[in-house]
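Only one protein chain is missing from this complex, and each of the others stays in its spot.
Entry: chain A
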């Protein structure tokens, strides 16, 4: 099994994705953290009663840092999803699955090795993401005279949970890559779902009372909740910022994502075992 995992890691580290993806994570996280930080620290937003006030007066420094550093969460998990899709999709696309299964015909083990290998790769990419976030967001915090790490323990917890969220999105991608063996289609569907359909849908039903509860379990909201980005924030303010104030606890949110990841991985496992490789 260690040999299979090493094989998967070699796959991940011997193409352009090995440096292209972490670079993208670093740059995009830096940009989004800087934009989020700039918005929070230098722009007026509507307060609880609707009158515009500087955002930094609404939040404690700890919350400001947390929100700034996680500003790139959505692009982060989107790229993790892409990595997951590619882990299987590229084997279908380039017909390397034949060689993979000849080396290990017990396909369940191949999927297990992919789960482990992908998790490691996503964590490495996640570290690049965090580094970018600290650089991009840190510049803004410095400019606004907010301490870089107001509550280091809290921030460390948030960052670890961000890595977890990225890994779970990666596993959702892995399953999607098997479900839709045409890699281009899988990428299109995955990105469209994660970036357009799902957020719109989950934002939309926030306004439908009967369904508002369900939106909390959507992947995008669960991801935000898993980082407790809004912990210590007045619910009305969160709503004014366009977020569902009624979020899951971080552990419940993480568990929700885990269920999605497990279901998608199981789908991938079943299909991989049954399919002919021609």
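Basically, a contact is a pair of C-beta atoms (placed from the backbone, for glycine too) under 8 Å apart; a residue touches a chain by one contact, two chains touch by 3 or more; residues count from 1.
Quick note on the criterion: contacts and distances are computed from a predicted model.
Visitor: If you had to name the missing chain as UniProt does, which of "ABC transporter ATP-binding protein", "Quinol oxidase subunit 4", "NADH-quinone oxidoreductase subunit NuoF" or "Signal recognition particle receptor subunit beta, a GTPase" would it be?
Guide: "ABC transporter ATP-binding protein"
Visitor: Can you say which of A:60, A:104 or A:231 touches the chain missing from this structure?
Guide: Per the contact definition at the top, the residue touching the missing chain is A:104.
Visitor: Over the whole complex, note the residues of chain A touching the chain we left out.
Guide: 3-4, 6-7, 10-11, 14-16, 90, 94-96, 98-99, 101-106, 274, 276-278
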